[in-house]
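With one protein chain withheld, the remaining protein chains of the complex are depicted in position.
As written, the chains take the letters A, B and C, and residue 1 is the first residue of each chain.
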Amino acid sequence: MSKEMLKDASLHMGRRSFLKMAAIGASFGAGSAFASSDSIRPATEEEVKNPFPGSKRVKTICSICSAGCGIIAEVQNGVWVRQDVAQDHPISEGSHCCKGIDQIDLVKSTQRIKYPLKKVDGKWQRISWDQAVNEISEKMLKMRAENGPDIVEFLGSAKFSLQQAFYFRKFAAMWGTNNIDHVARI
Amino acid sequence: MTQQFGDAVNAKVIMMIGANSAVANPIGFKHFLQAKDRNGTKLIVVDPIYTRSAAKADLYLRIRSGTDIAFVYGMLHIIFKNGWEDKEFIETRSYAMDQIRAEAAKWTPELTSDVTGIPVDQIIQATTLFAKNTPSAIAWSLGITQHSVGSSNTRILPILQIALGNMGKKGGGLYIIRGHDNVQGATDMGNLADTLSGYYGLDDNAWKYFATSWGVDYEWLKGRFFEKKWMNEKGYSLAKWYQGVLQEEKTYSSAPIRAVWIQGTGITSMSQQAKIKEALDKVDLVVIAEPFVNEAAVLTSRKDNIYILPVGTQFESEGTVTATNRSAQWRSKVVEPLYESKSDEEVMFAFAKKFGFYDQFVQGMKMDVKDGKVVQVKNDFKWPDDAVREIARTIKSIGLSGWTPERLRSHQENWHMFDPVTLEGKGPMKGQYYGLPWPCWDDKHPGSPILYRRDVPVAEGGMGFRNRFGLEHNGVSQLADKSVTVAGSKIEGGYPQLTKENIEKVLGITLTEAEKAQMGGSWAMDFSGLIQQKAREAGVCVYGNAKARTIVWEFPDPVPLHREPIHSPRWDLVQKFPTYDDQPKNFRVETKFKSEQQKQDWSKEFPIMLVSMRVVNLSGAGMLERTSKYLSAITPEMFANIHPDLALKHGIRDRDMMWIHAPHGTKIKVKAYHNHSVTADRICLPYNFAGVFQGADLSANYPEGTKPYAIGESSNTITNYGFDVITQISEFNAGLCRVEKA
Amino acid sequence: MSNEMARMKFYCDDHRCIECFACSVACAEAHELPTGISRRKVITLHDGVEGKEVSTSIACMHCTDAPCEQVCPVDCFYIREDGIVLHDKDKCIGCGYCLYACPFGAPQFPRDGAFGHKGAMDKCTMCAGGPLETNSEKERHLYGQNRIAEGKVPMCAAVCSTNALLVGDAESVSNIYRKRVAGRGQRS
Partner (left out) sequence: MRKYIYLIIGALCLASAVYANESQIWGEMRIQNILGYGQEESWKLGPLFTMLQSQYFAWIFLGVLLGVPAVFFMHYKIVGPKVFPHSEKKYYAFNLYNRIIHQVAAVSFLVIVPTGFIIVFGDFFGGGTLVRMAKNLHGIFTIPFTIVVIPMALMWLKEALFNLDDVKWFLILGGYLSKEKQIIHASQFNAGQKMWYWVAILGGITMIFSGAFMFFLDFKMEMLHNLTGMSQIDLLRAAAILHNVMGFAVVALFITHVYMSMFAIKGAVHSIITGYVEEEEVKFLHNKWYKKLKDQGKF
């Protein structure tokens, strides 16, 4: 649909308002860079007052499902201010499901874990990273000394990047166990 | 998947079985809808429930869950009877189809209908449509895999495609739709108990190969394990690790599990929640590293020795992800890790230091291949680029050698230069496919958007079937027929996979001594890349050109057989199609099959089939989505879809609360939604909720301010006992229950 | 070519809509709406009934003879040259008449003030903001993003997972739809 539509749209170009072109062109998917640059010109400064001056557009990938949709993240002063669609992404062509378009909420969410936590007598307590790493490793090394490395089950993630996943496998191997898995098994 | 989504437009028919991508994977489903609109592609949906995908189908078949093998044999029966199979394809590119044919002969439409619950005329109609309009494609997902016969399910569908000659073609193939964004990649990277990265397995050769690539001493690595024996043994799997703690079923390991380390796995997306809770309560240490509270922390009632470490989301780290079509995509870091979060790799680095193997851990990133040898080339490393290079030089088995950071970055920067239908690049990206779908044999290879195409040269993404299972079986050659020549290949017909030993003979070349010295033992373990280089010159695929085997002689069922689910509603069929014998040991633990299935007629007390479903606003354990107010608002509470007739029989009105009881004494309390997508013999429920366990609200267990907007019972509390005989995947999609008004 | 502006329209192709809620969530997220305010709603009729189930997405349809504009007692609506129906929240008194007039249930009323009764009406702006200074802080606060001014497509249509939701001038939308219907017929 994308390219036929652009052709359709460009036939009608004439003096039929910038607005219409922009909408049709982008909505029906810029099939390729070349097609889109013909019909969608960038808006000039008079037309647009950038709502987020100085922001940069970071290309990234949705972290939900395996389709692999593109995301444009607008970042201003280190803050992700707006999630935009990647109309020219070859797999998603700008489309998202509700989960995908809400990815910005993962960094905006107030329910994130903000600091290391430890449960003491049934109450969650804030601790420092140093304390967390020290205590956990101490306990694990003690158990390893007692029963050997197979005392732990490492559950990795399908949300890891390829490199993290590769390193997690290596992590388990160097700890000395094959007790490692992730949700490929569900 | 063997194809990529854009290719759906070339299919004349797409059959979705055990997949509801309209809900689980809407962007994938868009391509199917586009195919309908652009090419008049017909869509067949086979599913126990009338899903959103089914609503868009031209033909919908309501199958009884757990009877997919029977259904496909029913199709094959009709195909063979009418001679609709691709005889040439079967003859030249497959092995042992006659055994399949023999089994299919038993599955008359009448028997198939009795077992699957699909009317005879619909079976015939679907088969006719699918078989007579090739190329036709199959899409499947977890509805196929999550069964005690899951591994047979995943074999019977490719067999159907081989019988119809639908493999290795535009418009044909298999759309195996993965779940999470990088479940393909994390699997490829071997976050698995039964293999190292790249499916190299756990044998000594694999360990030695990885030790070399990681830049560590094999002996040191071996010393890290309890005994060498445990290095080669599969570990506990995600499905039954808790038995390593509880030891209720017989286990075989060097030690009981005393600690569980959860880094990005939604614990409530696994079956046997009650057992998992017990295990979490019993272990000595629980470590959780997540951006949001993992329900493991909530499910357990333990009072201490549980830690939660804040980890950034994937937008707070950089790396690549593999989409379901095997394309790698570069995911840029959007923001620095928020609050006190660290990225996943930083967490690993921090603990590697404490555990005393940090230097060995990161050594691989400082190494590179020089003259066929992996040697240290620098003293520091850059994440993730050096890890990307490490993966590229190591994982040859699935052809990741071409995935260099430079190429993947340029694909991201220029993603607008790729065609959405074919993924072909244009302009500066000409001659490459988007994301270099693996196998991407070397840094000049364009990637392989469609697997097993022999009409394009290997250098452009073509290949035959892999020669993986020997040169012959029962005296029959496993190599492809003389007539099956991959375009541009120097070798006519089939050839074996390349090794240092056979390369001269197979390719008809002579190696120099220097080359011999550098070359690894086989194509998959050849750091030098010489085997690939020679293969490229000859237009040959390193992994050979073989026949696809339709029987797996190492498996309990060499020919896939229909076997009733562990808890089946058809006691009569349980006698006729019993499940496997009990399995003494798989992933270090015993698993019950027949003894559980035949113990009693479960369907007497638990007459209702239990089917899992997806909701579009939640994924996995719902950990990420339920913290979004907009997404939670769509399904603010846990529910089960139940047919009004069934509900009213139990006095349950629309939106009433009801108890669902499972055969093993567990129960959940959920809201009943009267819905016609299910018939009166089954209920379906989403599995993405957590925070309530058997009627008890666990809100108090969330650390302050982290409770999601929506909580509810996890359906996996009542997922029935049952595991696949090979992969040990839980039988999420077939089980029994009874309902009761709450 | 006439100088007449085309009229912008939405159209939701129910052969494509799969009730994925992307449009609705995208809209809420882009304009930072309070929960419960759905400028765009996704509904499924005959849920689960074989052969009858239909999903679609509804929001302000930016009607040519907008009934809301006709009934508003304070005349807070205005129709842009390109047909986008907008309203002035500073003028709106939250009476609800537009909702009664609207065939699509588009107007939404957030709770407002100490009495918890309905505040100024909120509805789809086709991502064209409001009468305030374009892309000003206040415009964004009251009406959400002004993507049209940036030369972008309204969020919902841009994000639609199956390209069911179309936006553009009526003529182009119907061209696309016609093409789709023709495609579907190819093999039947």
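Just so we're on the same page, a residue touches a chain if its C-beta (ideal position, glycine included) is under 8 Å from a C-beta of that chain, and two chains touch if they have at least 3 such contacts.
This one's a predicted model, so the numbers in the text were calculated from it and none came from an experiment.
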item: Omitted chain - touching chains that are shown; value: C
item: Full-complex contact with the absent chain, from C:Tyr11, C:Phe104 or C:Tyr177; value: C:Phe104
item: Contact partner of the left-out chain, one of C:Glu32, C:Asp75 or C:Glu137; value: C:Asp75
item: Contact set of chain C toward the excluded chain (per top definition); value: 34-38, 41, 43, 45, 58, 67, 70-76, 88, 90-97, 99-105, 108-111, 115-118
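One rule holds for everything that comes next: only the chains that are shown with their structure count from here on.
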item: Interface with the most contact pairs, given as the two chains involved; value: A-B
item: Chain centre separation (chain A, chain B; CA means) in Å; value: 21
item: Per-residue overlap in chain B, given as positions that touch at least 2 other chains; value: 26-27, 30, 34, 37-38, 616-617, 630-631, 634
item: Multi-partner residues of chain C (each touching 2 or more other chains); value: 20-22, 24-25, 29, 161-163, 179-180
item: Partner chain B, residues of chain C touching it in the complex; value: 15-16, 18-22, 24-25, 28-29, 35-36, 46-50, 53-55, 161-163, 179-180, 183-188
item: Chain B - residues contacting chain C, complex; value: 12, 22-23, 26-27, 29-30, 33-34, 36-42, 50, 52-56, 60, 616-617, 629-631, 633-634, 641, 675-678
item: In the complex with chain A, residue positions of chain C that touch it; value: 1, 3, 5-6, 8, 20-22, 24-26, 29-30, 82, 134-136, 140, 145-146, 148-155, 157-163, 166-169, 171-172, 175-176, 179-180
